[in-house]
Every structure is written in structure tokens, then in C-alpha cells.
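The structure follows.
Every protein chain of the complex appears in place save one, which is left out.
Chain nomenclature is as follows: A and B, assigned in order of appearance, with residue numbering initiated at 1 for each chain independently.
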Amino acid sequence: MAKMLDTYVNDLRESRLWRSVFRSGTGATNLHRALAVQQNIFLHLFSVKMRRAALNFSVTWYLGTLSLATFLILVATGIPLMLYYHPSVPQAYADMKDLQFVVSAGVFLRNLHRWSAHAMVLLVFAHMFKVFYRGAYRPPREFNWVIGVVLLIITLFLSYTGYLLPWDQLAYWAITVGSNIMSAVPALGKKIRFLMLGGNTVNANALLRFYVLHCVILPLAAILFIGIHFWRIRKDGGLYTGEAKSHE
Amino acid sequence: MSEPKKFEAGLDSDSRKSPVRVAFVTRRTSPHVKAQDDALVMTWPETLFRAAVAIEVLGIALVLLALLWDAPLEELADPMQTPNPAKAPWYFLGLQELLHYFPPVIAGVLIPTMVIVALIVIPYFNINVEAEGVWMRAKQRRLRIVGIVVGVLAALFVVFEVWAILIPTLAVAGFMFLAAASSADSPDRFRRWLVAKPLSFWIMSWFLIQASVLTIIGTFFRGAGWAWVWPWRA
Partner (left out) sequence: MDLRRKVAAAWAFLFGDSARAFGTLSLVLVACLAVVPAKDHFREWSRYQTRYLRLIRQRGDAATLQRRFQPGLQQTWLPELGVVDRCTTCHVAMKETSLADVSTQPFRPHPAIPHSLNEFGCVMCHRGQGAATTVEEAHSSTKAWEQPVLPARYFEASCGQCHQNSLTGTPQLNLGRKLLARYGCVSCHALRTAGAARMMPTNEPPPLTHVARKTTREWIYAWLKNPQAYSVSATMPDFKLSDADARDISAFLIDQSTPYQQPDASKSSSAAADAQEGASVYGESFCASCHAVQNAAGLMVGGDVGPELTRIGSKVKPEWLGTWLREPKLYAPHTAMPRYRFSEKQLGLLAGFLEAKTDSDLLANVHLDAATKEQIAHGKALVNERGCASCHELNGIKKPDNFAPDLSVAGSRSLAKIVFAPGVPHTLPDYLAAKIRQPSAFGSALKMPQYNLTPVQVDALVTGLLAQTERAEAIPAVLRVAGTPVLKYDPAGKAGKLMQDMQCFSCHAINGRGGDMAPDLTWEGSAVQRAWLLTFLKNPNTLRPALIRRMPRFNLTDAEAQTLTDYILTAYQTPAFDADSLDSASFTAEDRERGRQLFYSKYACQSCHIVDAQNDKGYVGPTLTEIGAKGTPAWTFHYLKNPQLLRPGNIEPNQSMSDADARALTAFLMAQKKAPAQEAAKK
């Protein structure tokens, strides 16, 4: 039975159609496995081989992977949410009600997006501390650490801009409080806030700005930096697994 | 023991046994190529499947969360009606809590900027890269410096009456001095562990504890007018 299934799968993977999509063929050899990574635009960010030690749970707690996972969930849920959302006042709030009461699985989409967003902030912070305590920021990975810090800031801004979009009391006042903190910057504070909100208070302009930032600019920036982040893992010598053992 | 060597010799110099690879590693350099005797595995399928499993576990957890708990939604935004307290998103509540203690320029601008800059420059300081236990060298001088810094900070927090920062600061300082008082050969494992910790560890831990404490206070212990409340009494 299992063998038959295996044969079918292998036949499928050897078919012309399959091969036209996935350049690497089947096979249990290391060559094929290497090709599977090498010949895929996404996977080729990884090296073909990795240190076994890097796979130990205790080394990374998979925090980087999980941060990426939340990002993927957020993109996957965010796009359908965009279909139901108008960044205007007060329609934005009415759209929340429609999601809650009318749209099929609308509540679920919003819940998943919301909880994943919180999880992402938490995981990115955890990832940072884990990397620090393991000393993985040390050369040659120092620049990747900096990119990580940039990604942390992007994550915070993604979450912060998304916070306003429901246009309810919670959103409105959280953003108001947040933007007031920003206006404390000496001399430029008021100007920065004006630029960010498109006005002196949180209003319809701010909603539109936050919407564009949340749905276009910041995700694109995040994708770019995530790409560089992964690329640099490979270029900087793979996942850090600890100090090289000194041999005396 | 003779005086400490300035360098360590590399792996092997017997040319007949293995290819010669000599490296002179001083304490102040950090070679890009290190001895690589770890076992290797293929990324596909070993790594990618493991990653997929991790992602799925998280996915299941989040889906269940989304099925069981609804995201909060309050009334339509009303600029005329300020809720009390008006709270920022949770990850900014530490900052908001700081604003309660310090003037906005310090709490809202200076401190966050310092934190970000500090995070960025971490890997560019050799002292961090070497990660030598803070009390390993120049112990007396460093003790004096740390003592003065902690004293000044503590005095500052007392003046501003910021107990939520003062207490964690003193706790971290306490452990630092405990580390100073321990020797690297202490029979106690915890003490040996403490001794080996570099300065960056202490600062980062202080930051982590501080951020957590302030965020938790801001999230759970603050009510109307940013006054202290006990969450279980509300």
C-alpha cells in the first residue's frame, strides 16, 4: 500500500508537468536534495547543507522561523481583509461590524490577523534576546544583527499602523497616545507628528496614511529586509551554533 | 603557570598527518574561518521539514486562539470622548509608563533613541565581541565605576520616585556585585556562570527586566488617571 503510494508520487514527480515546474527531479541522493534547494528561488536563500547542531531546538528555539511564520499568516489573512475594508471615516468601523456580523469567516480572519500581529511582536522581541544571549550577533554577523534591529522597528510600525485601522475607541486613543509621545521630540516633534498623521490630530487623513503604510510600504520594506536577513544568514556562515570548540 | 600567552596556536602542525592549517588567534581578533568539525545535514529535507513543523505548530496555536477568543472591538472612535485611561498598544506601554515618571523629552525621545542606538552598536564594540566576564580584569577600577554608575542612577530614581525602575536596577546591581564576589573556580555552578558574564549581558538583562516590568505595570496595573490599580480587584 505505502509502496504503491510511493510509486505514484514518484511517477507524478517524474512527469513532464511536474518537472516543468520544479526543476529538481526526485531521488534520495544528496545531489537531488541539493538541487531541491538550489533550483528554487525561495529556498536558494538557504545553503544546501547545514550544521546538524543548528537544528537543535535549544539553539534557536526556532524563534526566527516562527517570526517569519507569523509574517506569512499576516500576509495571508491581511489580503482578504483588505477586500472588505475601506480606509475612510466612519466606513472603516462599519466594515468591522460587517466582518463581525455578515462576512463569512470574517470574525476568524480578523481574530487570526490580530492575534498573529501580537504574536509577531512578541516573537521578534524574543528572537532578538535569544540571539543576544547566545552571542550570535558577533562578527561576522554584526550587520545581520543591525538588519534584525531594523526588522524589529518595522514590525513595531506594522503593528502600530494596523492598530488604527478598525477606527474604534481603542484604536483611536491608542494611536493618539502614541503620536503624542512622538511630538515630544524637541523642535521637530510637532512637524513629525503632522507628517505622520497628515494633520494635528488623528483623523481621516491619518487613517489613510496608516492604511497605505500598513498595507503597502511597510510590508514591502519588511519583505525586502527579511530577504536580506535570510541571505546574510547564509553568507555569514550559517546559523550560529556557539563558540568553536577550542582544541588544545 | 607562566604569564598568559598572547595567542593560541592552531590545531595541528604535523604535516604528515593532516593538511597544515595554522592560525594565530589573539584575544583581539575574530577569525572568519573557524574549525569546522560539526556534522552537516542536507537542508532539504532535514531543516525545511523541521521549520515546517515549527510553523505548523504555531499556526495551529494561532488558529485555535482565533477560534476561541475574539479580537477586541470597542465603540466607534469619538474624538470628543477620551477613555480613561487611554492606553497605547501593549508594546508601547513600557514607554507610556516611563512618560508617567519622566518628562516627555527624556521618556519619549531620549530613552527610546538611546535603546535603538545601543541595540545597533552592540556588535561593533570589541568588549561585546570578546564577551569576557566583566570582573575578569581591572576588577577594582571596574567595581568603582559600576558602583558610581549604579549609585547615581539609584539616586536619580529616588529623586523621581520611580520605584518600578529602582528595584530592578538594584536587583541587577546586586547580582553584579555577587558576581564580583565570586571566583571563577567557585564550587557553585550558578556563581561560576555569573562570573563569566560580560558587561553587555548585564546591561541587556537590565533592559529586558526593566522593559518587561514597565510593560506589565502599564498593561495590568494602571487604571483611570494612570493611577495604580490591582488587576484582581477591578
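Points worth noting:
Methods note: contacts are C-beta pairs under 8 Å (C-beta built on N, C-alpha and C of every residue); 3 or more make two chains touch, one makes a residue touch a chain.
This structure is a prediction, so every number in the text was calculated from the model and none was measured.
Here one chain is not drawn; of B:Pro45, B:Pro85 or B:Gly147, the residue touching it is B:Pro45.
If you put the hidden chain back, the residue from A:Phe22, A:Trp61, A:Tyr84 or A:Phe108 that touches it is A:Phe108.
The chain not shown here is touched by just one of A:Glu142, A:Asp168 or A:Asp236, and that residue is A:Asp168. The missing chain lies against chain B, touching residues 45-46, 49-50, 52-53, 56-57, 59-60, 63-64, 67, 72-75, 81, 83.
Residue positions on chain A in contact with the hidden chain: 94, 97-98, 100-102, 104-105, 108, 168, in rising order.
Everything below uses one rule, namely that only the chains that are shown with their structure count from here on.
Across the complex, chain A is touched by residues 8, 11, 30, 32, 34-48, 50-51, 54-55, 58-59, 62-63, 65-67, 69-79, 81-83, 86-92, 95-96, 99, 104-105, 107-109, 116, 119-120, 122-124, 128-129, 131, 200-201, 204, 208 of chain B. For chain A in complex with chain B, the residues that touch the partner chain are 30, 33-34, 36-37, 43, 46-55, 62, 65-66, 68-70, 72-73, 89-90, 93, 96, 100, 107-108, 110-116, 118-119, 121, 125, 128-129, 132-133, 135, 137-142, 145-146, 149, 152-153, 156, 159-160, 163, 166-174, 176-178, 181-182, 184-186, 189, 201-203, 237, 241, 244-248.
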